[in-house]
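Missing here: one protein chain of the complex. Every other protein chain is in place.
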Amino acid sequence: MNCYDLTKMTWKEVEKSLETVEFAIIPVGAHEQHGPHMAESCDAVLAERMAIKLGQRMFPYAIVTPAVNMGVSEHHIHFPGTITLQPSTLIAVLTDMVSSLKQHAIKKFLFLNSHGGNQSTLNLAAMTITKKLEVEVYYAKTTASAKESIGKYVKSPLFGHSCEREVSEALYLAPELVREALLEKGEINQGGRWERLRPGKAVQGFYFYEEMTVNGCIGDGRKGSREIGEQIVEEALDHLADELSELLDLKEELLY
Amino acid sequence: MNCYDLTKMTWKEVEKSLETVEFAIIPVGAHEQHGPHMAESCDAVLAERMAIKLGQRMFPYAIVTPAVNMGVSEHHIHFPGTITLQPSTLIAVLTDMVSSLKQHAIKKFLFLNSHGGNQSTLNLAAMTITKKLEVEVYYAKTTASAKESIGKYVKSPLFGHSCEREVSEALYLAPELVREALLEKGEINQGGRWERLRPGKAVQGFYFYEEMTVNGCIGDGRKGSREIGEQIVEEALDHLADELSELLDLKEELLY
Amino acid sequence: MNCYDLTKMTWKEVEKSLETVEFAIIPVGAHEQHGPHMAESCDAVLAERMAIKLGQRMFPYAIVTPAVNMGVSEHHIHFPGTITLQPSTLIAVLTDMVSSLKQHAIKKFLFLNSHGGNQSTLNLAAMTITKKLEVEVYYAKTTASAKESIGKYVKSPLFGHSCEREVSEALYLAPELVREALLEKGEINQGGRWERLRPGKAVQGFYFYEEMTVNGCIGDGRKGSREIGEQIVEEALDHLADELSELLDLKEELLY
Amino acid sequence: MNCYDLTKMTWKEVEKSLETVEFAIIPVGAHEQHGPHMAESCDAVLAERMAIKLGQRMFPYAIVTPAVNMGVSEHHIHFPGTITLQPSTLIAVLTDMVSSLKQHAIKKFLFLNSHGGNQSTLNLAAMTITKKLEVEVYYAKTTASAKESIGKYVKSPLFGHSCEREVSEALYLAPELVREALLEKGEINQGGRWERLRPGKAVQGFYFYEEMTVNGCIGDGRKGSREIGEQIVEEALDHLADELSELLDLKEELLY
Amino acid sequence: MNCYDLTKMTWKEVEKSLETVEFAIIPVGAHEQHGPHMAESCDAVLAERMAIKLGQRMFPYAIVTPAVNMGVSEHHIHFPGTITLQPSTLIAVLTDMVSSLKQHAIKKFLFLNSHGGNQSTLNLAAMTITKKLEVEVYYAKTTASAKESIGKYVKSPLFGHSCEREVSEALYLAPELVREALLEKGEINQGGRWERLRPGKAVQGFYFYEEMTVNGCIGDGRKGSREIGEQIVEEALDHLADELSELLDLKEELLY
Partner (left out) sequence: MNCYDLTKMTWKEVEKSLETVEFAIIPVGAHEQHGPHMAESCDAVLAERMAIKLGQRMFPYAIVTPAVNMGVSEHHIHFPGTITLQPSTLIAVLTDMVSSLKQHAIKKFLFLNSHGGNQSTLNLAAMTITKKLEVEVYYAKTTASAKESIGKYVKSPLFGHSCEREVSEALYLAPELVREALLEKGEINQGGRWERLRPGKAVQGFYFYEEMTVNGCIGDGRKGSREIGEQIVEEALDHLADELSELLDLKEELLY
C-alpha cells in the first residue's frame, strides 16, 4: 500500500504529493522504561508504525512526518534510561513542526500519540497552536478507540503500560521491541498512594511509576499475542480512518 | 463550622493556623459565558464555595487560599465577556502561589477546580510544580466524584456546562449566579464537527463552543434544583474528604 | 446605582452592554499581610469595591472585570500567609485579560490598583500591552488622588499600609476586613536601612517589610474611621471620574 | 582622583581592587532623542560620567562597570534614531551583569540611572535580582536628589528631558553632547492627553512623547549653564555618597 | 560488534550498562530537502548510523540515545517538506535530554551532528548546558574530521549538502536514502548574493538555499560511491574514537 512518508521522500516528491495532501500525521511517542520485557523506544516506534499504517489508509490525503521520538515521561524518570521532555519543550517542537509545514500549505494536523503521559500536553498544544497559527489541529491516542477488541482480550484490571495490550500491539507492529523470553506480569505495589489517584478517582495527582509497580509494568504482558495486537490495531485504524474522513470531509472514492 | 479562609485572616491568625495546617486548597475557576441563565463568574464562585465547604470538613488541616478566578477558556472566547488565560499564564500563577506558600512551610496542595477546560493545564502544573518546588500536588474536579447523584439526577446525554448539574450546584452554593426566569435547554448544533471530537471518540481536537451550542449551554438547566445541587455537592465533599484524609494521612479524630 | 459588573452578567447582558461600553476597569489588588488588624485580602477587596463604585459613576461607559486578586508582594513575603506573583506573571495575566476583552471590541482599559507594590509592574504592563495589542491603557492608584482629604485626616509621618488611611477606606468600603478590637499603631523599627530607601531619598532599593515594622503596619490604624474613609474614597472617585471623562472624551449627559 | 573603572582595568588590577571593593556601580542610560540640541547618547554618557565621579568619591569601595548604554525608551520611539529595549531585555542584561560580578565576589550593587523611563524597570530588577541571586541591590536617579540646586535654578514648570537641568548637567559633565547654537525651549502641545497623565495626576498611562512636545524637549534648555550643572551634579554626588556610606556601612577614613 | 543503543534496551539492560558507561552519544540530525536525489531524513539517519558505529567503537563506555531527528533548517524552508526547529527549541530538547540522563548518573555528552546548520546552536547548547547542569559537553560534525579522504575524493569547489561527499556517506551507511537513478549535479545560481557570504568571506549573513542552488544540491552527487563513503566514514570514526578516548581518559584495553 502507498503512503506519503515524508522521511523517505525527496522535495520534488513532496511537491507532487501536496497536490492531494489534506493533512499531516505527526507521530508522537516517548522514550521511557517499559519494564524488563520491552525496549525503551516502544512508544516512539509504535507511534511511527501506526502513523504509516494510517497514512496508507488515508493515501493520498495524508502525509506522515518524522516522529517526535521523546515525550513527557516524568512519571518514569527514576527508571534507568528514561528521557523526559518538559511539556513546554514538546509544545515548542510541535509548534515549530506545524509552522514549518504550514509554509508548505498544509493546514490540518493530527498528532497521533502512543503515550498516555503526552495527552494533556497535546490537548494544550492543539489549543495554542490552533490559536497562534490559524490551523486545524486534532490528536488521537493510537489504539484507544479499539474498545471492542480491548474489551475482549485485555482482562487485567489495571493495564496501559507494557501490559498485554501494548505487548500485543508491539508483537504485531514491531516485534523487535519485545523480549518474549522475559515477559512478566506487573509487580504491583498494592495499597500505594497511586491507587487513590487513578483516573476516575475523586482526586488526581502526580506520582512516580515506581510507587505503583516494582518492575515498571502493569497488566500482564505474558498474555499478549500478535493476533490480539492485530485485532486492536486494525480496529483502531478503522475508527481513526472513518473519523478523519468525516472530520476532514475527504472524498472516499480517492482513498486507497 | 470553622474554616481557615486565608482571604479573611490576619497574618497572626495565619501563623497560629499553621500549627495544624497540613495542606492548602487552591480554588481554581474560570470567567466565561454560561449561557443566558448563569453569570460569567460561575466557575470562580463555585470553586471558591466548594473550597470553603471542603476547608470546613478538613479543619484544622486545610487552609483555603484566594481563588484563581480566571482560567483556560479559549473554547468560549467568541461569546461576549469571556476572558481566557493562556495555559502558561495559569501555570505561572499557580507556581507563584505554591512557591509563596511553601515559604510559609506548607508542602502539600490541592487545586480544587470547577472548570473542565482547566484540567489538562492542572495536570501539567501538578507535574512541573512537584518537580520544580519539591512539594506534593493534587488536583480535583469539584463535583466529578459525585457519580451516584449525577447518575440519578442528570439525564441529559450531553451535560457539563451550564446544564442541570451546574445549575443545581449553583442553586445550592450560590443562587445569585442563576437567572431562574431565563433557564433554557442547550440549543445544540446537531451534526457539527464537535460531535466527532467529544471525550471517548477516536479523535480529539480543539473546537469553539459555538460550534456545539447556539446559546452557550448544553444539557437542560431547567431541570436543575437546589435539592439536586445539595446531593451532588455533599456527595462530592464526602468523597474528597475521604480521599484526602487517606492521601494526607490525617488524624481523623481532629477533623471537625 | 447601575454598574456593568462583568462577574455578575450573562453573555447576552454583556453583548447588550457593549453597545455603550467604552472601556474596561480591571481591579488589581494583592494578597498580603496587613498587620494584626486587617485581613490579607484587603487590597483585593478594596480594589474590587472601588472598581464597582467607579463603574457606577461611569455607567454606561465602563464595565468592571474580575479582580486580579493577587499582586507583587515580595516585600511582605516573610509574614505568614502572604502570596506574591512575579512581575512577569502579573503582566501575563493582564495581557491575557486585555487580549480577551479586545476580542469583544473593548479597546481602552484602566488598571485600578489598590497596592503600591504593583505600580512599577503596571507602568510596564501599560507600555508593553499598548505596544503589543494596540490598545489604550491607563492605570491609577485607587485613592492616591484624594490629596485634600488625606492631607486633612492622615497625620502619621509614615503611612500607606494598614494605616489610618487604609483602615478608614476599609471601614467605609468593606468593614469586614477590619478587626476593630485589635487596631494597633505601626511598630516601627527606627533607624533601619529602610529609612534611607523611602521615596524621595537619594537611593532606592529593595527591602523586606519586617525591616521597617515589627507588626506589619505603618501609621496608626486606630485613628481611622468610616467617615474619613468616605471622604477619601469619594474625593478620589470624583477625581477619577473627572479625569477619565476627559481622557476618554465621554458624553457627560449619559453619565449617571 | 582615583576610581576603579572596570572598563579600563586589566584582570590583575581588578583582582587587586577586589580586596577593598564593597559594591559595583552599574551606570544605566538610554539612547533616545533629546530634542534638536542634544545628542541621542545623552543619558548613556551622563550615567557613565556620574558613575565615574561617584566611583571617585567612593574609592576604594566602589568599582564602576561598563554602562548599559540603551534603556527603555518606548515613549520616544517615533523620533528618528531612538532605540528602545523591552523591559524584560533590560532586566536580563542587568541580571547577567550581577550574576557575573557575583562570581567575582561582589555582593552589593547600585544601578545609577540617568533616564526616568528606566525607573520602573529598575525597581522590578532590584526586587527580582535580589531574590534570584541573593545580593543587595540599590538604584538611584543620578541627580534627582539635588533638590536644593534644582529648586534654585530650574524654573520651568515642566522639566526633566533635554531641559535646562539636563543641558546644565551635560555642559558640566560632557559638553560635547550639547549643540549650544541650537538650544531651544520645549515646544509644548498644550491641552494634550499627556497633561492628564503626568505624575501626581489621578490617572497615569502610556503616551508618546510627541503628544507632549513637538521638538522633543521640555523646559527651556537655553537657560542651562555649566555652573548650574556643577551645582546640581555636586550636590547630588554629596547625597549619593552620604547615603551609600551609611547604607553600606563604609569606613569613612578610607574614603578619598 | 556490540553497542549500547538506548532505543533498543530495557531499563534493566540500561541499569547494567551504566556500570561501565562514561558518556552518552546524542545523534543530532535534521529534516530538510536534499535535492532531487536524497530523502529528507538524510541527516537524521546519517547521524543515527554514525552514532551506532561510534558507539560500537567506544563500547562499553558509550551509550547512544534516541536521535534528535529535526534541527535548524531555516535555510531550506522554502523547499517542500523541510521542517525547521527554532534554535531555542533545539536547545530545550538537548537540555531536557541531558537533564534526564544526568539523573541516571551520566555526566559527559557528545552531540554527534550531521548537519552544518546546527553547529552554532550546538556551540551555544554546549556552553549553556555545561553551565546550567554542571556536566561536560562535547559536539562534533560527523565526518568533518575525515580531511584526508575528503581531500582525496571530493573535488567540487563547493560541497557540503547532497553533494558527492554526502551521497557517498549515505551509500555506505544508508543506501535507501539515495535515488541513484536521479543523481544530479548542483544547479548553482552563479553570481548570487550567497557567493559573498560563504565561510571565509569578509561578511557572513543569512540567505535561503534557493538563492544558491535551483535543485537544492551543491557539488556533484553523481561522483559519489559507496567506497568513497566507507573511506570518509571510517577515517572520521578513527579520529572521533581517538579524540574521545583521550578527552575522556578511557582505558584503551577495554575498548572493543
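As written, the chains take the letters A, B, C, D and E, and residue 1 is the first residue of each chain.
Just so we're on the same page, a residue touches a chain if its C-beta (ideal position, glycine included) is under 8 Å from a C-beta of that chain, and two chains touch if they have at least 3 such contacts.
Predicted, not measured: the structure shown is a model, and the values here were computed from it.
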Problem set entry | Missing chain: touched chains present in the view | D, E
For this session: Touching the absent chain in the whole complex: find that residue among E:Thr130, E:Ser156 or E:Asn189.
Result: E:Thr130
Exercise. Thinking of the whole complex, not just what is shown, which of E:Ser17, E:Gln56, E:Ser145 or E:Gln231 touches the missing chain?
Worked result: E:Ser145
Exercise. Hey, which of D:Gly186, D:Gly216 or D:Gly229 is the one touching the hidden chain?
Worked result: D:Gly216
For this session: Spell out, residue by residue, where the missing chain touches chain E.
Result: 72, 74, 86-88, 110, 119-121, 123-124, 126-128, 130-131, 136-140, 144-145, 193, 196-197, 201-206, 236, 239-240, 242-244, 246-247
Exercise. Which parts of chain D are in contact with the chain that was left out?
Worked result: 6-12, 14-15, 18, 31, 33-41, 44, 65-67, 69-70, 77-86, 88-89, 92-93, 96-97, 100-101, 103-104, 176, 179, 182, 216
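One rule holds in what follows: only the chains that are shown with their structure count from here on.
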Problem set entry | Partner chains shared by chain B and chain E (touch criterion as defined above) | A
Exercise. Chain D and chain C are one sequence twice: same or different residues at the contact, by the over-half rule?
Worked result: same
Exercise. Which one of the chains is farthest from chain C, going by Cα centres?
Worked result: E
For this session: Identify, among B-C, A-B or A-E, the interface equivalent of C-D, where equivalent means over half of the contact pairs coincide by residue number.
Result: A-B
Exercise. Between chain D and chain E, what's the gap in Å when you average each chain's C-alpha atoms?
Worked result: 49
Exercise. Approximately how many whole Å separate the CA-defined centres of chain A and chain B?
Worked result: 30
Exercise. By residue number and range, which residues of chain D touch two or more other chains?
Worked result: none
